[in-house]
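In what follows, a structure is listed as structure tokens, so that the remarks can point back to it.
With one protein chain removed, the remaining protein chains of the complex are shown where they sit.
Chain naming follows the written order as A, B and C, and within any one chain the residues start at number 1.
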Amino acid sequence: MGVRVQQEPFDFAAEAEAFAAGRTDMGAIVTFTGVVRDTSGTLDHMLIEHYPGMTESAIGGMVEEARRRWSLGDCLVIHRYGRLAPGERIMMVATAAPHRADAFAAAEFLMDYLKSRAPFWKKELTASGAEWVAAKDEDEEALKRW
Amino acid sequence: MGVRVQQEPFDFAAEAEAFAAGRTDMGAIVTFTGVVRDTSGTLDHMLIEHYPGMTESAIGGMVEEARRRWSLGDCLVIHRYGRLAPGERIMMVATAAPHRADAFAAAEFLMDYLKSRAPFWKKELTASGAEWVAAKDEDEEALKRW
Amino acid sequence: MIDVLYFAWVRERIGQPKETVETGATTVAELVEELKAREERYALAFSDLSALRVAVDQELADFDAPLQGAREVAFFPPMTGG
Partner (left out) sequence: MIDVLYFAWVRERIGQPKETVETGATTVAELVEELKAREERYALAFSDLSALRVAVDQELADFDAPLQGAREVAFFPPMTGG
């Protein structure tokens, strides 16, 4: 189990490999990776701000809740802050469970909570200026299913 | 987009990395990996039989259906057959989408269909003998949600 | 002339993975009856059709599916992939 909040890039392949390696008790491993999108082709970079201290405890609380709700063998959450270029990976979640339904549900639960309840804020910097990314109603809605 | 049915092991980390690499249009990447479980500690190995020809076309059909249902940038399915030891990876699915809900839904859809509609059969070999793994009612049930 | 394939425990009970049969059957169910009438091992393998699945020309089908023009029929237990 692990929660890491860091400025530096992480190696998705190595993290996913290390997470999945050597298990004979967990039949299902799910990973989610979030990537900086540049849909309009104008994004120069993104800045992610966070609330040191609260970030780690908020994510830790989500992981504990996921472990209470589902039969999980392991959970990993890595989330970056600072400056990120288009195509860079913002964060990843990995879950391991005996059965796939638990691994999927826990990963989706963690993603929904990370989106709207972990203290991160994204700012997009383009040629035409800087703008804070607005929270989406659908992300708040997504929490209601849990 | 890719479907691979193969006897030899695949490198999950390299596949996941190659799948996720260099995208600036897809915000969400989900992977699922299935691992040979040895819950009782008695499994020597597993044999997976499949139906060459039908396997590829059946999985191809599932991938096409997923692409019709969700906004997906890419899909990858790798499934092994033959002899697998506990801890070895049986298969993986990867989906890339602009938004996480689509990536998760497509990965779960593909997993549910691979479980019950792709022509694979698992046999477990333990010290006490060999036994074909029985299909689970819950796996058939899982298809009804789609 | 039709290729008949068997997988998993169906293959083990019948004792072979594949055979070519000369048949006048017009549906899968009729083909099954012909096979059951052959030998005990077929009767045993096909004793409970609810435990079997069938594919005609590599597409999942029902037991009442027509065989007209079919080149390949496969019998197997419910799949356990993933």
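The working rule: contacts are C-beta pairs under 8 Å (C-beta built on N, C-alpha and C of every residue); 3 or more make two chains touch, one makes a residue touch a chain.
Because the structure is a prediction, the values reported are computed rather than measured.
Asks: In the intact complex, which of the presented chains make contact with the chain not displayed?
Replies: Spelled out, the missing chain touches these shown chains: A.
Asks: Which residue, A:Q6, A:T42, A:S71 or A:S116, contacts the hidden chain when the whole complex is considered?
Replies: A:S116
Asks: Suppose we count only contacts with the excluded chain; which residues of chain A make the list?
Replies: 34, 49-51, 53-54, 57-58, 79, 90-91, 111, 114-123, 132-135, 140
Everything that follows uses one rule, which is that only the chains that are shown with their structure count from here on.
Asks: Based on mean C-alpha positions, I'd like to know which chain lies farthest from chain C.
Replies: A
Asks: Calculate how many whole Å lie between the centre of chain A and the centre of chain B, each centre taken as the average of the chain's C-alpha atoms.
Replies: It comes to 23 Å between the two C-alpha centres.
Asks: Could you put a whole-Å number on the gap between the CA centroids of chain A and chain C?
Replies: 48
Asks: Spell out, as numbers or ranges, the residues of chain C touching 2 or more other chains.
Replies: Chain C, residues with two or more chain partners: 82.
Asks: Residue numbers in chain B touching 2 or more other chains?
Replies: 34, 111
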